[in-house]
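Read through the structure below, which is laid out as structure tokens, and then see the notes.
What follows is an incomplete set of chains from the complex, kept in their original frame.
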Amino acid sequence: MRIDNRATNQLRPIHIETGYIKHPEGSVLITVGDTKVICNASVEDRVPPFMRGEGKGWVTAEYAMLPRATDQRSIRESSKGKVSGRTMEIQRLIGRALRAVVDLEALGERTVWIDCDVIQADGGTRTASITGAFVAVAIALGKLQDQKKIKSFPLKSFLAATSVGVTNDDGVVLDLNYAEDSKALVDMNVIMTGEEEFVELQGTGEEATFSYKELQELLEVANKGIQELFHHQKEALGEVAERIPSKGREN
Amino acid sequence: MRIDNRATNQLRPIHIETGYIKHPEGSVLITVGDTKVICNASVEDRVPPFMRGEGKGWVTAEYAMLPRATDQRSIRESSKGKVSGRTMEIQRLIGRALRAVVDLEALGERTVWIDCDVIQADGGTRTASITGAFVAVAIALGKLQDQKKIKSFPLKSFLAATSVGVTNDDGVVLDLNYAEDSKALVDMNVIMTGEEEFVELQGTGEEATFSYKELQELLEVANKGIQELFHHQKEALGEVAERIPSKGREN
């Protein structure tokens, strides 16, 4: 039993609230245990200069934390005048992950801006951001299709992410909270499509290393968690979920 | 009747939710119509270098908007690498206002950081920030006193703020939403204490000017609104409200 009484392969309680902020085309508040992220998707009718005239769209993401999302107040990146390496890594990851399932040709010359703002953090903010951002983007694209601005729905698959890790106390565990994460020997983020294909795999031994055998166990438990996340995404999306191709195990 | 069917001297619906984020010493989500601001108060056990050794505390504030708090997505200030003039003006105003009612000697050598993050904007974000920040600060100071870290309660008075203005359609109006604000001839922010004293008065003719007579009307309607805000603050604060000296009209 883990410190919050979960089984090793158990996710924390998940909640996805849609329509959270009124202005964005898609807006979601995703809650994963005590981690809360506002994911907004904005559609802009143009692409960055380097892509103009190609008839394709673009998806990009930004990520931030409120200063007091964490136990210790952190300094705002706007006050420091620059974005930290950690933030850059995460926002590049979110953008890359979403682009893997968006059909950029079907999107047309539009940019989807994803803003993931962590208002409360307790571990797993980047994977919660990806899981929530997928829902926000799906809603925004659904509106675009409802307005007849695009013909075919530009999502090729479902997409969700979770973290897995190895801790001294519990071995291989799913969906680490902050207390677990800060003492984990290995930390791995797994992003998968509805077809059980990997989009991204990032495993790091934190002043430790991991073997082939541990890797297999980590991937197995991650897959289980991600299938459950797909279920939550479908519930949140309702009718829009049916527009997304899906032939994975979870159906 | 105004575009949202309010009387000219009527506030929008106010809601103050306490304990909104779990980490900060004081945390509030204030809702004023469609404007929503997370106000967090963090207590740090030291003061800035220029104040050390004086036995006094400090109160400072930061303000930001999520990129999609507004109808058009704005660029993040962390990406731009600098804080805009508007943001600086607002966060200086919030800090100054709160310092007017905090007894810095009673606070001791501590800093109270106020973070006001607008997650949804519809006009009046700076006055909502001040009204909400007062509640967050009161809660944080209440905890400090409960923990016996300070003897006397360091708030000298209640504090709330609202906006008033002059529009072509409705004349002098209270608590302007964004649509009203963007076409107002005169825009005034009024910050007052529970003793009906002014802390700050900022009136601007927006490509227009205003007379002595209009000024008197603006101040009258502002006072009415602020008394109602005190009522909402007291409800949100519960027992802590009783520690704040209060001898104004509203009792």
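In order of appearance the chains are A and B, and numbering begins at 1 in each one.
Here, a residue touches a chain if its C-beta (ideal position, glycine included) is under 8 Å from a C-beta of that chain, and two chains touch if they have at least 3 such contacts.
Computed from a predicted model, the values in this text were never measured in an experiment.
Undergrad: Quick check on the homomer: 2 copies visible, but what's the full number in the structure file?
TA: Shown in place are 2; the entire complex has 6 copies.
FYI, only the chains that are shown with their structure count from here on.
Undergrad: Between chain A and chain B, what's the gap in Å when you average each chain's C-alpha atoms?
TA: Centre-to-centre distance between chain A and chain B: 34 Å.
Undergrad: Residues of chain A touching chain B in their complex?
TA: Of all residues in chain A, those touching chain B are 21-24, 27, 34, 38, 40, 42, 44, 62, 64, 66-71, 73, 76-83, 87, 113, 115, 117, 119-120.
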